[in-house]
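With one protein chain withheld, the remaining protein chains of the complex are depicted in position.
What follows is subunit A.
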Amino acid sequence: MFLAWNELKSAKLRFLLIIGVLTLMSYLVFLLSGLANGLAELNREAVDQWGADAIVLSDESNINLPQSSMTIQSAQNISAKDKAQIAQILLVARKSGTKIKESVAVTGIQKDQFLMPKISEGRAFTTDNEVVADDSLKADGLKIGDHLNISSSDQKLIIVGFTKNAKFNAAPVLYTTQSTVQKIKYGKANASGKGLINGVVLRDPHFAHLKVDPKLKLTPIETFIENMPGYTPQKISLDFMIYFLFVIVSVTIGIFLYVLTIQKVSIFGVMKAQGISSGFLIRSVIAQTFLLALFGVFIGLVLTTITGVCLPAAVPIQLNIPALFVYGIIFILVATLGSLFSVQTIVKIDPVKAIGG
(Lines give C-alpha, C1' and ligand atoms only; values in the text may rest on other atoms or scores of the structure.)
Protein backbone atom coordinates (compact mmCIF):
# COMPACT_ATOMS: atom_id res chain seq x y z
CA MET A 1 0.00 0.00 0.00
CA PHE A 2 2.87 2.34 0.84
CA LEU A 3 4.38 2.29 -2.65
CA ALA A 4 0.97 2.18 -4.32
CA TRP A 5 -0.37 5.16 -2.44
CA ASN A 6 2.75 7.31 -2.72
CA GLU A 7 2.91 6.71 -6.45
CA LEU A 8 -0.73 7.76 -6.82
CA LYS A 9 0.00 10.94 -4.89
CA SER A 10 3.10 11.91 -6.84
CA ALA A 11 1.63 11.48 -10.33
CA LYS A 12 -1.89 12.75 -9.74
CA LEU A 13 -2.72 13.75 -13.28
CA ARG A 14 -1.62 10.44 -14.76
CA PHE A 15 -3.61 8.43 -12.28
CA LEU A 16 -6.64 10.69 -12.60
CA LEU A 17 -6.61 9.92 -16.32
CA ILE A 18 -6.37 6.21 -15.61
CA ILE A 19 -9.25 6.44 -13.15
CA GLY A 20 -11.10 8.39 -15.85
CA VAL A 21 -10.67 5.52 -18.29
CA LEU A 22 -11.84 2.99 -15.69
CA THR A 23 -14.79 5.23 -14.85
CA LEU A 24 -15.87 5.50 -18.47
CA MET A 25 -15.52 1.75 -18.97
CA SER A 26 -17.62 0.92 -15.93
CA TYR A 27 -20.10 3.65 -16.87
CA LEU A 28 -20.47 2.06 -20.31
CA VAL A 29 -21.12 -1.39 -18.87
CA PHE A 30 -23.49 -0.13 -16.17
CA LEU A 31 -25.50 2.05 -18.49
CA LEU A 32 -25.84 -0.53 -21.24
CA SER A 33 -26.83 -3.19 -18.74
CA GLY A 34 -29.42 -0.76 -17.42
CA LEU A 35 -30.78 -0.20 -20.91
CA ALA A 36 -30.79 -3.92 -21.68
CA ASN A 37 -32.62 -4.56 -18.41
CA GLY A 38 -35.07 -1.82 -19.22
CA LEU A 39 -35.77 -3.32 -22.61
CA ALA A 40 -36.31 -6.81 -21.20
CA GLU A 41 -38.41 -5.29 -18.44
CA LEU A 42 -40.83 -3.81 -20.96
CA ASN A 43 -42.04 -7.33 -21.60
CA ARG A 44 -42.40 -8.54 -18.07
CA GLU A 45 -42.85 -5.66 -15.67
CA ALA A 46 -46.61 -6.14 -15.29
CA VAL A 47 -46.09 -9.84 -14.62
CA ASP A 48 -43.35 -9.03 -12.09
CA GLN A 49 -45.81 -6.75 -10.28
CA TRP A 50 -48.22 -9.65 -9.86
CA GLY A 51 -45.73 -11.47 -7.63
CA ALA A 52 -47.09 -14.78 -8.90
CA ASP A 53 -45.56 -18.26 -8.86
CA ALA A 54 -47.45 -19.92 -11.71
CA ILE A 55 -50.21 -19.49 -14.23
CA VAL A 56 -52.87 -21.86 -15.57
CA LEU A 57 -53.72 -21.51 -19.26
CA SER A 58 -55.53 -23.64 -21.77
CA ASP A 59 -53.39 -26.41 -23.17
CA GLU A 60 -53.99 -25.25 -26.73
CA SER A 61 -52.78 -21.69 -26.09
CA ASN A 62 -49.11 -22.60 -26.36
CA ILE A 63 -48.49 -20.67 -23.13
CA ASN A 64 -49.79 -17.45 -24.62
CA LEU A 65 -52.16 -15.55 -22.36
CA PRO A 66 -54.15 -13.64 -25.03
CA GLN A 67 -54.70 -16.88 -26.95
CA SER A 68 -55.86 -18.88 -23.96
CA SER A 69 -59.49 -19.45 -23.05
CA MET A 70 -61.09 -21.36 -20.19
CA THR A 71 -64.29 -21.36 -18.17
CA ILE A 72 -64.62 -19.69 -14.79
CA GLN A 73 -65.98 -23.02 -13.65
CA SER A 74 -62.71 -24.85 -14.33
CA ALA A 75 -60.81 -22.01 -12.74
CA GLN A 76 -62.73 -22.48 -9.52
CA ASN A 77 -61.73 -26.15 -9.44
CA ILE A 78 -58.05 -25.28 -9.01
CA SER A 79 -57.17 -25.70 -5.35
CA ALA A 80 -54.23 -23.28 -5.09
CA LYS A 81 -53.60 -21.27 -1.92
CA ASP A 82 -54.15 -17.94 -3.59
CA LYS A 83 -55.41 -17.47 -7.12
CA ALA A 84 -56.70 -14.70 -9.36
CA GLN A 85 -58.67 -14.85 -12.58
CA ILE A 86 -57.43 -12.95 -15.56
CA ALA A 87 -59.04 -12.02 -18.86
CA GLN A 88 -57.08 -10.23 -21.51
CA ILE A 89 -57.34 -8.84 -25.02
CA LEU A 90 -54.71 -7.00 -27.03
CA LEU A 91 -56.01 -4.11 -29.08
CA VAL A 92 -55.39 -0.58 -30.25
CA ALA A 93 -56.88 2.27 -28.22
CA ARG A 94 -57.36 5.78 -29.56
CA LYS A 95 -58.01 8.86 -27.45
CA SER A 96 -61.45 10.14 -28.50
CA GLY A 97 -61.34 13.10 -30.83
CA THR A 98 -57.58 12.83 -31.43
CA LYS A 99 -55.10 10.78 -33.44
CA ILE A 100 -53.26 9.53 -30.33
CA LYS A 101 -53.12 5.74 -30.70
CA GLU A 102 -51.45 3.04 -28.69
CA SER A 103 -51.39 -0.77 -28.65
CA VAL A 104 -52.63 -1.80 -25.22
CA ALA A 105 -53.37 -4.94 -23.25
CA VAL A 106 -56.83 -4.60 -21.76
CA THR A 107 -56.74 -6.86 -18.73
CA GLY A 108 -59.81 -7.90 -16.78
CA ILE A 109 -59.36 -8.78 -13.12
CA GLN A 110 -61.37 -9.09 -9.91
CA LYS A 111 -60.92 -6.12 -7.64
CA ASP A 112 -60.64 -8.22 -4.50
CA GLN A 113 -57.97 -10.55 -5.89
CA PHE A 114 -54.19 -10.06 -5.80
CA LEU A 115 -53.85 -8.92 -9.41
CA MET A 116 -55.38 -5.59 -8.45
CA PRO A 117 -52.55 -3.08 -8.98
CA LYS A 118 -51.46 -0.29 -6.63
CA ILE A 119 -53.03 2.98 -7.71
CA SER A 120 -50.41 5.70 -8.12
CA GLU A 121 -52.84 8.41 -9.24
CA GLY A 122 -56.66 8.75 -9.39
CA ARG A 123 -58.79 5.87 -8.15
CA ALA A 124 -59.56 2.21 -8.81
CA PHE A 125 -62.21 1.23 -11.39
CA THR A 126 -65.63 0.68 -9.87
CA THR A 127 -67.87 -0.11 -12.82
CA ASP A 128 -67.48 -1.64 -16.28
CA ASN A 129 -65.47 0.38 -18.84
CA GLU A 130 -63.50 2.24 -16.22
CA VAL A 131 -59.77 1.49 -16.48
CA VAL A 132 -56.59 1.95 -14.47
CA ALA A 133 -53.83 2.55 -17.02
CA ASP A 134 -50.09 2.08 -17.06
CA ASP A 135 -48.60 5.50 -16.35
CA SER A 136 -46.29 5.34 -19.38
CA LEU A 137 -49.42 6.41 -21.29
CA LYS A 138 -49.15 9.81 -19.61
CA ALA A 139 -46.10 10.48 -21.82
CA ASP A 140 -48.42 10.00 -24.85
CA GLY A 141 -50.68 12.73 -23.56
CA LEU A 142 -53.34 10.63 -21.85
CA LYS A 143 -54.76 11.70 -18.51
CA ILE A 144 -57.48 10.88 -16.00
CA GLY A 145 -60.95 11.42 -17.48
CA ASP A 146 -59.88 10.71 -21.08
CA HIS A 147 -62.15 8.52 -23.17
CA LEU A 148 -60.67 5.80 -25.34
CA ASN A 149 -62.16 4.35 -28.55
CA ILE A 150 -61.03 0.85 -29.26
CA SER A 151 -60.50 -1.09 -32.44
CA SER A 152 -62.87 -4.00 -33.23
CA SER A 153 -65.55 -2.93 -30.74
CA ASP A 154 -67.91 -0.06 -30.09
CA GLN A 155 -67.11 -0.11 -26.35
CA LYS A 156 -65.60 3.06 -24.91
CA LEU A 157 -63.19 3.07 -22.00
CA ILE A 158 -62.52 5.88 -19.53
CA ILE A 159 -59.30 6.34 -17.59
CA VAL A 160 -59.97 6.75 -13.86
CA GLY A 161 -56.50 6.04 -12.48
CA PHE A 162 -52.89 5.19 -13.19
CA THR A 163 -50.55 2.52 -11.92
CA LYS A 164 -46.78 2.20 -12.27
CA ASN A 165 -44.71 -0.44 -14.08
CA ALA A 166 -47.54 -2.12 -15.93
CA LYS A 167 -46.31 -3.18 -19.35
CA PHE A 168 -47.19 -6.60 -20.70
CA ASN A 169 -45.09 -7.80 -23.64
CA ALA A 170 -44.18 -4.13 -24.23
CA ALA A 171 -47.83 -3.02 -24.35
CA PRO A 172 -49.20 -0.72 -21.62
CA VAL A 173 -51.83 -2.53 -19.58
CA LEU A 174 -55.33 -1.15 -18.93
CA TYR A 175 -56.72 -2.91 -15.84
CA THR A 176 -60.50 -3.15 -15.75
CA THR A 177 -63.31 -5.47 -14.78
CA GLN A 178 -63.56 -8.97 -16.22
CA SER A 179 -66.92 -8.24 -17.78
CA THR A 180 -65.50 -5.27 -19.70
CA VAL A 181 -63.06 -7.62 -21.43
CA GLN A 182 -65.86 -10.12 -22.08
CA LYS A 183 -68.03 -7.39 -23.63
CA ILE A 184 -65.18 -6.32 -25.93
CA LYS A 185 -64.36 -9.87 -26.90
CA TYR A 186 -67.77 -11.41 -27.41
CA GLY A 187 -70.08 -8.42 -27.81
CA LYS A 188 -72.74 -7.16 -25.39
CA ALA A 189 -75.41 -9.61 -26.42
CA ASN A 190 -73.41 -12.81 -26.30
CA ALA A 191 -74.23 -14.46 -22.99
CA SER A 192 -71.96 -17.46 -23.52
CA GLY A 193 -68.90 -15.20 -23.24
CA LYS A 194 -69.84 -14.41 -19.66
CA GLY A 195 -68.36 -17.62 -18.33
CA LEU A 196 -65.02 -17.30 -20.13
CA ILE A 197 -61.64 -15.98 -18.95
CA ASN A 198 -58.10 -16.36 -20.30
CA GLY A 199 -56.30 -17.86 -17.34
CA VAL A 200 -55.73 -18.11 -13.62
CA VAL A 201 -52.68 -16.67 -11.91
CA LEU A 202 -51.47 -18.54 -8.83
CA ARG A 203 -49.61 -17.51 -5.72
CA ASP A 204 -48.51 -20.79 -4.24
CA PRO A 205 -44.91 -21.85 -3.84
CA HIS A 206 -45.97 -25.52 -3.94
CA PHE A 207 -47.88 -25.19 -7.20
CA ALA A 208 -46.07 -28.19 -8.69
CA HIS A 209 -48.28 -30.56 -6.69
CA LEU A 210 -51.53 -29.07 -7.97
CA LYS A 211 -53.77 -31.15 -10.21
CA VAL A 212 -55.48 -29.37 -13.10
CA ASP A 213 -57.99 -30.37 -15.73
CA PRO A 214 -56.25 -32.16 -18.66
CA LYS A 215 -57.38 -29.40 -21.03
CA LEU A 216 -55.46 -26.91 -18.95
CA LYS A 217 -51.76 -26.45 -18.43
CA LEU A 218 -49.93 -25.31 -15.31
CA THR A 219 -46.85 -23.23 -16.13
CA PRO A 220 -44.27 -21.69 -13.80
CA ILE A 221 -44.30 -17.92 -14.15
CA GLU A 222 -40.69 -17.70 -15.47
CA THR A 223 -41.52 -20.17 -18.24
CA PHE A 224 -44.60 -18.12 -19.02
CA ILE A 225 -42.46 -14.98 -19.37
CA GLU A 226 -39.87 -16.76 -21.51
CA ASN A 227 -42.65 -17.80 -23.88
CA MET A 228 -43.88 -14.27 -24.48
CA PRO A 229 -43.50 -13.49 -28.17
CA GLY A 230 -39.98 -12.16 -28.85
CA TYR A 231 -38.94 -12.17 -25.21
CA THR A 232 -36.38 -14.99 -25.21
CA PRO A 233 -34.52 -14.15 -28.45
CA GLN A 234 -34.38 -10.52 -27.42
CA LYS A 235 -33.11 -11.39 -23.98
CA ILE A 236 -30.44 -13.71 -25.35
CA SER A 237 -29.18 -10.98 -27.70
CA LEU A 238 -29.07 -8.42 -24.92
CA ASP A 239 -27.44 -10.79 -22.44
CA PHE A 240 -24.75 -11.73 -24.91
CA MET A 241 -24.17 -8.12 -25.74
CA ILE A 242 -23.53 -7.40 -22.06
CA TYR A 243 -21.37 -10.52 -21.55
CA PHE A 244 -19.19 -9.68 -24.55
CA LEU A 245 -18.94 -6.09 -23.47
CA PHE A 246 -17.91 -7.21 -20.02
CA VAL A 247 -15.28 -9.61 -21.31
CA ILE A 248 -13.85 -7.12 -23.80
CA VAL A 249 -13.76 -4.33 -21.25
CA SER A 250 -12.10 -6.63 -18.70
CA VAL A 251 -9.42 -7.71 -21.15
CA THR A 252 -8.85 -4.10 -22.20
CA ILE A 253 -8.38 -3.09 -18.59
CA GLY A 254 -6.07 -6.05 -17.99
CA ILE A 255 -3.89 -5.02 -20.94
CA PHE A 256 -3.98 -1.41 -19.85
CA LEU A 257 -2.77 -2.23 -16.36
CA TYR A 258 -0.17 -4.59 -17.76
CA VAL A 259 1.29 -1.79 -19.88
CA LEU A 260 1.34 0.34 -16.75
CA THR A 261 3.46 -2.30 -15.00
CA ILE A 262 5.80 -2.70 -17.97
CA GLN A 263 6.63 0.99 -17.72
CA LYS A 264 7.83 0.45 -14.17
CA VAL A 265 10.08 -2.52 -14.84
CA SER A 266 13.33 -0.60 -14.41
CA ILE A 267 12.27 0.91 -11.09
CA PHE A 268 11.20 -2.53 -9.86
CA GLY A 269 14.58 -3.87 -11.03
CA VAL A 270 16.39 -1.33 -8.89
CA MET A 271 14.29 -2.24 -5.88
CA LYS A 272 14.91 -5.93 -6.47
CA ALA A 273 18.66 -5.32 -6.68
CA GLN A 274 18.38 -3.74 -3.28
CA GLY A 275 16.83 -6.93 -1.98
CA ILE A 276 13.16 -5.92 -1.93
CA SER A 277 11.19 -9.10 -2.62
CA SER A 278 9.00 -9.73 -5.66
CA GLY A 279 6.16 -10.46 -3.27
CA PHE A 280 6.28 -6.94 -1.85
CA LEU A 281 6.23 -5.42 -5.35
CA ILE A 282 3.40 -7.69 -6.50
CA ARG A 283 1.32 -6.77 -3.49
CA SER A 284 1.88 -3.11 -4.18
CA VAL A 285 0.84 -3.47 -7.85
CA ILE A 286 -2.30 -5.36 -6.85
CA ALA A 287 -3.13 -2.84 -4.14
CA GLN A 288 -2.73 -0.01 -6.60
CA THR A 289 -4.95 -1.64 -9.20
CA PHE A 290 -7.53 -2.29 -6.54
CA LEU A 291 -7.53 1.36 -5.49
CA LEU A 292 -7.78 2.59 -9.08
CA ALA A 293 -10.61 0.18 -9.91
CA LEU A 294 -12.43 1.06 -6.70
CA PHE A 295 -12.33 4.81 -7.47
CA GLY A 296 -13.22 4.20 -11.13
CA VAL A 297 -16.18 1.94 -10.41
CA PHE A 298 -17.49 4.18 -7.66
CA ILE A 299 -17.52 7.25 -9.90
CA GLY A 300 -18.99 5.12 -12.69
CA LEU A 301 -21.82 4.06 -10.38
CA VAL A 302 -22.52 7.64 -9.34
CA LEU A 303 -22.57 8.79 -12.98
CA THR A 304 -24.88 5.92 -13.93
CA THR A 305 -27.31 6.75 -11.17
CA ILE A 306 -27.35 10.41 -12.14
CA THR A 307 -27.88 9.50 -15.78
CA GLY A 308 -30.69 7.12 -14.84
CA VAL A 309 -32.50 9.93 -13.05
CA CYS A 310 -31.91 12.49 -15.80
CA LEU A 311 -32.91 10.42 -18.83
CA PRO A 312 -36.43 11.12 -20.20
CA ALA A 313 -39.10 8.63 -19.14
CA ALA A 314 -39.43 7.32 -22.70
CA VAL A 315 -35.97 5.73 -22.46
CA PRO A 316 -36.47 2.24 -21.06
CA ILE A 317 -33.67 2.17 -18.52
CA GLN A 318 -33.93 -0.06 -15.49
CA LEU A 319 -31.12 0.39 -12.97
CA ASN A 320 -31.09 -2.51 -10.65
CA ILE A 321 -28.86 -1.04 -7.94
CA PRO A 322 -27.98 -4.33 -6.17
CA ALA A 323 -27.12 -5.87 -9.56
CA LEU A 324 -24.95 -2.85 -10.40
CA PHE A 325 -23.10 -3.34 -7.13
CA VAL A 326 -22.48 -6.94 -8.07
CA TYR A 327 -21.25 -5.84 -11.50
CA GLY A 328 -19.06 -3.27 -9.80
CA ILE A 329 -17.53 -5.84 -7.49
CA ILE A 330 -16.92 -8.23 -10.39
CA PHE A 331 -15.36 -5.33 -12.27
CA ILE A 332 -12.98 -4.55 -9.43
CA LEU A 333 -12.12 -8.24 -9.08
CA VAL A 334 -11.51 -8.62 -12.81
CA ALA A 335 -9.29 -5.54 -12.89
CA THR A 336 -7.36 -6.83 -9.90
CA LEU A 337 -7.04 -10.23 -11.59
CA GLY A 338 -5.87 -8.38 -14.69
CA SER A 339 -3.02 -6.98 -12.66
CA LEU A 340 -1.99 -10.59 -12.03
CA PHE A 341 -0.85 -10.63 -15.68
CA SER A 342 1.90 -8.40 -14.37
CA VAL A 343 2.99 -10.77 -11.62
CA GLN A 344 4.94 -12.96 -14.02
CA THR A 345 6.68 -9.88 -15.40
CA ILE A 346 7.72 -8.71 -11.96
CA VAL A 347 9.02 -12.13 -10.94
CA LYS A 348 11.03 -12.30 -14.15
CA ILE A 349 12.64 -8.86 -13.85
CA ASP A 350 16.40 -9.38 -13.73
CA PRO A 351 17.90 -6.91 -11.25
CA VAL A 352 21.27 -7.24 -13.02
CA LYS A 353 19.78 -5.64 -16.11
CA ALA A 354 18.37 -2.78 -14.07
CA ILE A 355 21.72 -1.80 -12.61
CA GLY A 356 24.00 -3.13 -15.34
CA GLY A 357 26.10 -1.06 -17.71
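Throughout what follows, a residue touches a chain if its C-beta (ideal position, glycine included) is under 8 Å from a C-beta of that chain, and two chains touch if they have at least 3 such contacts; residues count from 1.
Criterion: contacts and distances are computed from a predicted model.
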{"item": "Chain left out of the displayed complex - its UniProt protein name, from \"Putative hemin import ATP-binding protein HrtA\", \"Sarcosine oxidase subunit delta\", \"Dehydrogenase\" or \"Electron transfer flavoprotein, alpha subunit\"", "value": "\"Putative hemin import ATP-binding protein HrtA\""}
{"item": "Options A:91, A:276, A:323 or A:340, residue touching the unrepresented chain", "value": "A:276"}
{"item": "Where the unshown chain meets subunit A, residue by residue", "value": "2-3, 6-7, 9-11, 266-267, 270-278, 280, 351-352, 354-357"}
